[in-house]
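Chains shown are a subset, placed as in the full complex.
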Amino acid sequence: MSVIDVASATEKEVTKVTGNKLSIMMFSGTADKFIPLGVLTQAAAAMGMEVNVFVTGFALHGFTKEHHDLPFPTEFAAMAPALAQGMEATHVESWETMLRQAKELGAKVYACSMMCEVMGLKLDDFNDLVDDVVGAATFLQMAEHGETLFI
Amino acid sequence: MSVIDVASATEKEVTKVTGNKLSIMMFSGTADKFIPLGVLTQAAAAMGMEVNVFVTGFALHGFTKEHHDLPFPTEFAAMAPALAQGMEATHVESWETMLRQAKELGAKVYACSMMCEVMGLKLDDFNDLVDDVVGAATFLQMAEHGETLFI
């Protein structure tokens, strides 16, 4: 290994360890927070970033086969109709559509094993957006050396 | 290039790619969340970090020329007067003042183009804290290789 090779190997290593990866812990279960989930996963996947989503807490209700109405945050309830109208008028896609596009580009969605147990949910209770049920430690490992957001 | 030079170049490279950069996605629009926005941007900018803020969702109302009262979170409404009194008594500056100081040190504030469209807002509708209107993908690129917070 020449000195030049060392330098090259090192640059590659640096790129790898700090590289393009977005991990989102999706905890909040209010409807508004699913919009940035859709937008960010779609944008990141389109940019070629590795995208992993860890769904936990009340947000799990956004991914079950059984439909749950996602509540709007109390403080902004009065703005919900105008927001919905604005999204329709500007043809913003639903968060499910955006997340589905991200998944077609490789994004993965995992449900938190502990909260699934607490809420009595199994992999089969989720729709096809969810790839697997994993633990928090597994997700922390996936998230290493990338950007991680808690939503 | 000597072996020593390789080592030095590598250290520099490492510093660059994982270097001092704070990116904040400001989504929550309740009044309390603007305090950490002010504190963190001011502290990070004073430390010489590159600071970029991406304002989206209800938080956009904190940056419009037209005044919007930012709601206090329902769960802590009873604590709002004591908190306001404590901030006055200890001479804590307003979040606008802190963010303005951060901007004097180079911090940048961007409004989310998609949410601007949805809410019918143009760059000219924002006060002078907002530098530009950009898309989520652009912001994700700015945020790469730094710390990113979703508030």
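Should a chain be cited, it is by its letter among A and B, assigned in written order, with residues numbered from 1 in that chain.
Definition applied: a contact is a pair of C-beta atoms (placed from the backbone, for glycine too) under 8 Å apart; a residue touches a chain by one contact, two chains touch by 3 or more.
This is a predicted model, so every value here is computed, not measured.
Counting every copy of the one repeated chain, the full complex in this structure comes to 3, with 2 of them shown.
The criterion applied here is as follows: only the chains that are shown with their structure count from here on.
Between chain A and chain B, the superposing rotation on Cα atoms measures out at 120°, rounded to the nearest 5. Looking at the complex, you find that chain B touches chain A at residues 1-3, 6, 9-10, 13-14, 17-18, 25, 27, 29-30, 56-58, 71-74, 114, 117-120, 135-137, 140-141, 143-145, 148-150. For chain A in complex with chain B, the touching residues are 3-4, 6-7, 10-11, 14-15, 18, 20, 22, 32-33, 35-36, 39-40, 43-44, 46-47, 49, 74-76, 79, 82-83, 86-87, 90, 92, 147-151.
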